[in-house]
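With one protein chain withheld, the remaining protein chains of the complex are depicted in position.
Letters A, B, C, D and E mark the chains as written, and numbering starts fresh at 1 in each.
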Amino acid sequence: MKLVIAYIQEDRLDHVLDVLTKAELHRVSVTNALGCGAQLGYSESYRGARKRVNLLKKIRLEIAINDDFEERTIDAIKEGCQTGKIGDGKIFVLELPRCVRIRTGEEGPEAIG
Amino acid sequence: MKLVIAYIQEDRLDHVLDVLTKAELHRVSVTNALGCGAQLGYSESYRGARKRVNLLKKIRLEIAINDDFEERTIDAIKEGCQTGKIGDGKIFVLELPRCVRIRTGEEGPEAIG
Amino acid sequence: MKLVIAYIQEDRLDHVLDVLTKAELHRVSVTNALGCGAQLGYSESYRGARKRVNLLKKIRLEIAINDDFEERTIDAIKEGCQTGKIGDGKIFVLELPRCVRIRTGEEGPEAIG
Amino acid sequence: MYKYATWLLAAAAAGYALVSSSPAAAAEAEALTTEQVLFVANNAWMLLATFLVFIMHLGFSALEIGLTRSKNTVNILFKNFLIVAIGLLTYAGIGFSLMYPGEDFAGQFFGFAGLGLTAPANGMTLEYASGGYTYWTDFLFQGMFAATAATIVSGAVAERIKLSSFLVFSTLFVSLAYPIVGMWKWGAGWLDAAGFHDFAGSTIVHSVGGWGALAGIIVLGPRIGKYVDETIRPIPGHSMPMATLGAFLLWFGWFGFNGGSVLSASPADISLVCVTTSLAAAAGVMGASVTSWFIQKQPDLSMALNGALAGLVGITAGADVVSPGASVIIGAIAGVVVVCSVIGLDKARLDDPVGAVSVHLVCGIWGTLAVGIFGEGKDFIAQLTGVAATGAFCFPVAYALMRGLKATIGLRVSEEEERQGLDHSEHGMESYAGFQIINP
Amino acid sequence: MYKYATWLLAAAAAGYALVSSSPAAAAEAEALTTEQVLFVANNAWMLLATFLVFIMHLGFSALEIGLTRSKNTVNILFKNFLIVAIGLLTYAGIGFSLMYPGEDFAGQFFGFAGLGLTAPANGMTLEYASGGYTYWTDFLFQGMFAATAATIVSGAVAERIKLSSFLVFSTLFVSLAYPIVGMWKWGAGWLDAAGFHDFAGSTIVHSVGGWGALAGIIVLGPRIGKYVDETIRPIPGHSMPMATLGAFLLWFGWFGFNGGSVLSASPADISLVCVTTSLAAAAGVMGASVTSWFIQKQPDLSMALNGALAGLVGITAGADVVSPGASVIIGAIAGVVVVCSVIGLDKARLDDPVGAVSVHLVCGIWGTLAVGIFGEGKDFIAQLTGVAATGAFCFPVAYALMRGLKATIGLRVSEEEERQGLDHSEHGMESYAGFQIINP
Partner (left out) sequence: MYKYATWLLAAAAAGYALVSSSPAAAAEAEALTTEQVLFVANNAWMLLATFLVFIMHLGFSALEIGLTRSKNTVNILFKNFLIVAIGLLTYAGIGFSLMYPGEDFAGQFFGFAGLGLTAPANGMTLEYASGGYTYWTDFLFQGMFAATAATIVSGAVAERIKLSSFLVFSTLFVSLAYPIVGMWKWGAGWLDAAGFHDFAGSTIVHSVGGWGALAGIIVLGPRIGKYVDETIRPIPGHSMPMATLGAFLLWFGWFGFNGGSVLSASPADISLVCVTTSLAAAAGVMGASVTSWFIQKQPDLSMALNGALAGLVGITAGADVVSPGASVIIGAIAGVVVVCSVIGLDKARLDDPVGAVSVHLVCGIWGTLAVGIFGEGKDFIAQLTGVAATGAFCFPVAYALMRGLKATIGLRVSEEEERQGLDHSEHGMESYAGFQIINP
């Protein structure tokens, strides 16, 4: 199994969830995040003094999948988030050796979905 | 070492922390999250228009443990969060090759606790 | 590649970002978190009743790096966050088999930075 | 805003009921007397007081949401907003008529002058209330008071009561129990005859609400998670800024609550009342802050806020008959009392999220009795009688209503609804959409 | 606060224009007449009303931010804060003079008494307004009204309009369109002559603003993400506490809006007006709550708030000429209407984040027509004429202004700016720095 982590733009969230659903990926966890990367920050002005803001608002997705869903998931995230502009985000894929469904105690591939 | 990630119901947080403490698991990190899964969302009505809410409020736990604590941790989370109702949540266990305590620079199993 | 996760004190955030930047680590993701660990909680009093607060405010960093940056990253975090006081935090390093830049579709070490 | 009316001056002074403003009728107005002008000033003051009492409802709403969790905020706001509407409408329908039946209809314990509002023939003239205000002003000022009694209950039962049951309870309580007790004193009933003094309602308004609150929290029981095993687990309110805003607005509104209860703009009276009111509130803040600093080791803002309200409730019965010095003592004691009461109720496992019982009932009683101590020529026994009679009537009535609701449509939301929060289960709405909040 | 002035009493009563307070001049004041004292009371009442209308701007601001997203909050606050300033300054510059040109300058459709404020010789005396108020009070009360019309537009076009374009629009709208229409009725123009009755401005203020709002949302189009494919995707407001605070303050301020529109402190009039105003608001809350409970299955707090405002707008035209009973009916219908209108506009894909068109235009029309139904001796046709004439003038003017701005400096922010939020793109500032918020 794999654990897919993705950082995406805040305003792509609704769209990427739609695309994931269409790809039959119904399980996702979402967290707010702040990120700095290739995307330049901006500078704000507060009471006359300038302030560099390098941490931009991002959304973090975490999706546990079975191995055969890996490409599908990555494609769905790309489809949902790719605009070609700097800041589109990153996908990180980790090995997931174990997964447990709390409700039933099921483990492994059956517990993912 | 292992890194245990769990998504649980918000109202189980206090309880699961109690259970973990009893199991001598004193180190936990907690983050707010939104999740969609088997649990159906609900629909809200705002100013006369219906709105599907699929992202439900969840809590994300992250617990780094030594290998021999794995079962104990999973059991504690199950005990603290299992209600048998859809939405109880998931546990994901990752391999954790390295762990560092910032304060002392200690590494490995000693740094976990 | 590696995925470095660190829990640090809230007030070290600005400093650690400065240090990371100096170490040419420009990509970081940040999330709010609550943590319990060796650091003792405190007790609050609300309307005459005492309340134990064990979950302290923390910051969670997530940094994906190429293998040869591992020590540098850990050193930078240590430098930025070590005060010698309990609560300084932890660093967890995971294996990161795959990384994708959404914007370009690039994969692997090129996609990290 | 038609600006070229030449009849304005005459009409205003003559004080006719210009419902269909008839310049012709007003034109014949004779020379303007000083009494007529005084009537204008008095009436304007009374309306100002009415507006201030109105804004207390925002104060209550803000205080209540501030001291409770964000998952029940929409519900509390909805309840408080509706109560103002329900209070005014039912008071127009029957309450006013029950509370001030007038000489023709009054008994000692009960009277009713009929449904709805009908301005008496002299309702717009000097005669109606010795030139203090018109019939309409009278109704509106009293109507704003009425809703207050129901709102007091709202805070105590927050975070677990069913919306529909609360609305039924409030409607009945505010349209029946409140005006009946009110009539005993202000409607020239038996308590008034007994020499009971309650200037602006430490008992008649605040204790009445407080008894309802007490009945409510007894029948409902505590919020889930408040008392676990042997320990009290405080449930912190989600917004101290809102709570503080609420307390400030309540103090602000109290100038109208007490200042308007003079029922005229008599300079000596209204200024004394505003001074005693302010000093009692200030002393209440100090009393509660010092007490909480001492007991809790750190000064608790929510207690300071409760202290102000305690001082205000405490002075309400005697604001017109005690000296400023006495008002400081009354307020300071109220401040100490409220902190002890909040802690004591918690020990007794009576869960009152905002301290409504401590503020309105306990300090309402203290304030009423204090009149017997500090008020020149006031009778302590009469004060005690008033306190006891109100409790003896209001608590059973409120308790019976609550039990009745529990037995029929149910009083409390389900455990699951309570855990999710009433905003979700009762309204399907979020109070702070988008904000990431951990609400265990 | 120089306390030892012995001339105060005399001076106040004499009502002289003591701009450079000259004790000498005042000293000769003869015996104080009752008319002079009445003047003092009336004028104080009018200023109280002015202050209350002022605080409505805080009410509007809070309501608007409460019902929109946190990423546009700074922008909305900035707009609303500036509008008060712009409204007052332009009204001082030309608006007052356009709206109340006075007999010498008035036409039936247009008049202008010159730039700036110049107190007439009798401006501080009884003569100026039959002893109701001074020239300065007159200006300030009217000036506070003026800004209201522009603020109404603000809510409807929120979250997507360019700041600069909005400021240009508002400035023109409030300094030209508003006073010109206002003059037709309150400046003794043709509508007034036609027997049109609009007590405090259901049409003259609220509909004027409402027409501007309607034009705005038509020209601007909906917010991104509101209407996707065939579905309506509601965009929840980020703070129900702020929205509720806003509604309470608006109701509070409305006592001044309507109460001050009596233009004196005439007891019968102001108390009747305050009663009809309150009862209509209360009935509006009930009407909207019940309707929304019925349609949406759960009671929607934002609809209850809109219901109060709907009742208030509805009663504004006839608060002085309808009975309290009629005011309940007018308010209740307004409450039902506003819920249907909000839902209907959404179906028509007209995106009005705060319901400004439904509250101010739709209920403004209803309230104006209701005068023809419930107001004794009022002419339905005259009411209809007023409604139609206002629409026929304001909508095209607002529409043309909006189109003009669109064609020149642009009316709407870019898609990217809208997605990021106007706080970021227009102000480079966060509304709640540090708070973790997911704002899709």
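For this structure, a couple of remarks:
Just so it is clear, a residue touches a chain if its C-beta (ideal position, glycine included) is under 8 Å from a C-beta of that chain, and two chains touch if they have at least 3 such contacts.
Not measured: the values here are computed from a predicted model.
Of the chains on view, those touched by the hidden chain across the whole complex are A, C, D, E.
Only one of D:A194, D:I224 or D:C274 touches the absent chain when the whole complex is considered: D:C274. Among D:K79, D:R160 or D:H238, only D:H238 touches the chain left out of the display. Across the interface with the omitted chain, chain D contributes residues 34-35, 37-38, 41-42, 44-45, 48, 52, 69-70, 100, 126, 129-132, 138, 142, 185-188, 192, 199-201, 236-241, 244-245, 247-249, 251-252, 255, 259, 261, 263-272, 274-275, 278-279, 281-283, 285-286, 289, 296, 298-302, 304-305, 308, 320-321, 323-325, 328, 376-377, 435-439. Interface with the hidden chain, as seen from chain E, comprises residues 1-9, 11-13, 15-21, 31-34, 36-37, 39-41, 43-44, 47-48, 50-51, 54-55, 57-58, 61-62, 65, 73-74, 77-78, 81-82, 84-86, 88-89, 92, 116-117, 124, 133-137, 139-140, 143, 163, 239, 242, 245, 426-436.
Residue positions on chain A in contact with the hidden chain: 32, 34, 44-51, in rising order.
As a working rule, only the chains that are shown with their structure count from here on.
Here the chain-to-chain distance from chain D to chain E, counted in touching steps, is 1. More than half of the contact pairs at A-E come back, by residue number, in B-D, the repeat among B-E, B-D or C-D. Most remote chain with respect to chain A, judged by CA-atom centres, is D.
Per-chain Cα centroids separate chain C from chain D by 52 Å. The residues of chain B that reach two or more other chains are 30-32, 34, 44-46, 94-95, listed in rising order. In chain D, the positions touching at least two other chains are 428-430, 436, 438.
The list of touching chain pairs reads A-B, A-C, A-E, B-C, B-D, B-E, C-D, D-E.
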